[in-house]
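The full complex has more chains than appear here; those shown keep their coordinates.
Each chain gets a letter, A, B and C, in the order it is written, and its residues are counted from 1.
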Amino acid sequence: MCRFIYYLGDEISVADLVTRPENSLIHQSTHAKERPEPLNGDGFGLVWYVPDDPQPARFRSLTPAWSNANLAELARVTRSRCVMAHVRAATSGKFDVADDNCHPFRCGRFAFMHNGDIPAFSKIRRALMDGLSDPGFASVRGNTDSEHMFAIAMEHLRGHENDSSCELLAAALHATVMRVLELLDAHAPGTHAYLNLVLTDGQNAAACRFSTDQSYIDSLYINQGSRYRCDGAVCYMAEPNDSSRAVLISSEPLNEGPRWKSVPRNQVALVSSDGSVSFRELSACAAG
Amino acid sequence: MCRFIYYLGDEISVADLVTRPENSLIHQSTHAKERPEPLNGDGFGLVWYVPDDPQPARFRSLTPAWSNANLAELARVTRSRCVMAHVRAATSGKFDVADDNCHPFRCGRFAFMHNGDIPAFSKIRRALMDGLSDPGFASVRGNTDSEHMFAIAMEHLRGHENDSSCELLAAALHATVMRVLELLDAHAPGTHAYLNLVLTDGQNAAACRFSTDQSYIDSLYINQGSRYRCDGAVCYMAEPNDSSRAVLISSEPLNEGPRWKSVPRNQVALVSSDGSVSFRELSACAAG
Amino acid sequence: MCRFIYYLGDEISVADLVTRPENSLIHQSTHAKERPEPLNGDGFGLVWYVPDDPQPARFRSLTPAWSNANLAELARVTRSRCVMAHVRAATSGKFDVADDNCHPFRCGRFAFMHNGDIPAFSKIRRALMDGLSDPGFASVRGNTDSEHMFAIAMEHLRGHENDSSCELLAAALHATVMRVLELLDAHAPGTHAYLNLVLTDGQNAAACRFSTDQSYIDSLYINQGSRYRCDGAVCYMAEPNDSSRAVLISSEPLNEGPRWKSVPRNQVALVSSDGSVSFRELSACAAG
């Protein structure tokens, strides 16, 4: 379940994502609008990229986002060109409320987050882990389906620590989704997967909105323009222009602005380091 | 704000209050039915009386009740004749989310909890503290209006550590409410007080449902019978009889049963150690 | 690393282990006497058996034991015939400070705790997990060597949920130690294992003191008598008699009393439900 926000563009205040917008991350932690259950109170996480260090910083906590004074402080003083923010709903107690289960997950320069669920995850977990390389197997510290999917994605990124691209990220996401479907087919046929995922290297990103269930898919929006800012609680994305680009990908629109577009079902958005975005059918990604 | 449950009767499992009923304390922590805001996720507290020790035990935490594995465990194995359970909503950030701000509050054999708000509390706090005895002044460790009211109530209970009665408890509640009104009248005239309170010594209790605001009063229910039990999620209060008595006082009914009655506005319920209950206008309590 | 205490006998107050003795669990959390590093501040856990339910209760927290008010309260009011208490030192950051990493671990009626370390655990973890049954594989929620060892032990206890004995528990411990040695031999030859372990079903127990390192073994003591009690901070074990029996097994003596004996190196103590204790070379357990 959960809600998340991804930003790539010129440097902004993290508060412009986490606390200031009308439907900020904090607001979504208690009153998410597009989930049947509006509460996302089982911990949160923040990843942001800094100058001069490829590994992003991470702040996470198993207490709720809305009452975490440290989160509000960090959001106030932190500026970044690339941010991931996530509030967690622990899927009806299936996974523990624990630091190690808080998204975003991180490995080297890469970071990953998930909104959704693999209801039959317990039936595929062992086969999934058996298929991982030794470093992949060792990397999993918590017990969420999400972190295990990140381990799959990382199998496709290892060796590309310095040459990643949105094509590569999209291919890794595609491979992850396909592997999950393959495992479900083998061990839990007929069960569904709800996989809204974002994967970034801090300069490029890929994000997919995917569900095998024709009757339900989690919401996912994208907002592109030249520049994103908040004046107090009024946030806006400026019209595209030639000199700068900004991209927001979010489970829900952060405000009432006109530029939010729904990501089409079962597509992946490829966000390149220049802020340009293209879409592709998820099944066509492997060619990337 | 908040939601609470009080029980007095023969020994029950704490799970029959906290986890088992359809509208258990845990359920009310995320989906309270009779508050405008259903979320009570800013910590919780449990007080229960044990044999052979007048001072009750307390367990509290600033993490949400719904995900606290220790709470579920304790509820499962703990049995008691007198229990207070409380989930907190931190009044829009006015007071900190902190252990010391989690109800029930406790002093010697007495325990106390509050559902409601004194919106102008910051204007009366200093005068309130000035009026306390030295032990009362020293007793306040957190910063909620609720704990300060308990300090007022305790001024009326000091010296009665061994001879308390529901009359005494009701008189202490009455004095507390009157003192708050007096302070508001002096320092914040025209502002309201929302004071649903429970005070117990482990054998008797007084509980009031009080609001100065004609347009709003928090809900409060009482349920009396001979015996309260849960079979799985089906909980019931048995018909009154001569040999045993049980009383539940709760912000919301715990189930769909027929025996829940709304406490009348601005009345105090006096629960005696034999389980009998009487009601009185709050303003008439002082005679008690 | 870590320090632990096990008690089996007639019902005692948990405070007689956790808070009252001169060298109580709380004291050992900051000033352990027989470890090079006296600090055990990375969480704690308590398991106690209750009447009428084979599954013991558990309370654990990732905050330090010495400042946890809930622990002090629970210790004060809880009485039990069989208790495990553990304070953790997180082995220099190798494993996370997390609830799921706090001992004792628990499965059905069985509970387990560890003081020690497998320095090369990362080299054997995958093979260890590969050898587990599906339920064993699924049971591991955290990432400590200790919890993985409990999963091995449970492989030998499954099917014996109702007929366990100290012989069975000792055989499970023996099999666990042997499996660890076998895995180290295969994947990390020449590295050591420090395995002070306690395994109980609430009525019987087995505890071993084991190290492959001739130059170091963690301390472990046993204290048998008829009755263990504290008067204030003065705790004593009464002389053995015919009518009652009590056994304490602890990383360190809880007091200066004369009855504490060091468990011999590489032996397992078998504690039966009548409180009698026998010792056996660890390698001879398999016959049990």
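The criterion applied here is as follows: a contact is a pair of C-beta atoms (placed from the backbone, for glycine too) under 8 Å apart; a residue touches a chain by one contact, two chains touch by 3 or more.
Just so it is clear, the structure is predicted and the values come from calculations on it, not from any experiment.
**Q** Given 3 placed copies of the single sequence, how many copies form the entire complex?
**A** 4
Quick note on the criterion: only the chains that are shown with their structure count from here on.
**Q** Given that chain A and chain B are copies of one sequence and touch, is their interface built from the same residue numbers on both sides (over half shared) or different ones?
**A** same
**Q** Two or more other chains in contact with one residue: find those residues in chain A.
**A** Residue numbers touching two or more other chains: none in chain A.
**Q** In their complex, what parts of chain C are in touch with chain B?
**A** Interface residues on chain C, with respect to chain B: 50, 53, 57-61, 69-70, 73-74, 76-77, 99.
**Q** Looking at the complex, which residues from chain C come into contact with chain A?
**A** Listed in rising order, the residues of chain C that touch chain A are 96, 98-100, 122, 125-126, 129-130, 134, 137-138, 141, 143.
**Q** Mind pulling up the chain B residues that touch chain A in the complex?
**A** So the residues of chain B touching chain A come out as 30, 39, 41-42, 62-64, 66-67, 90, 93, 97.
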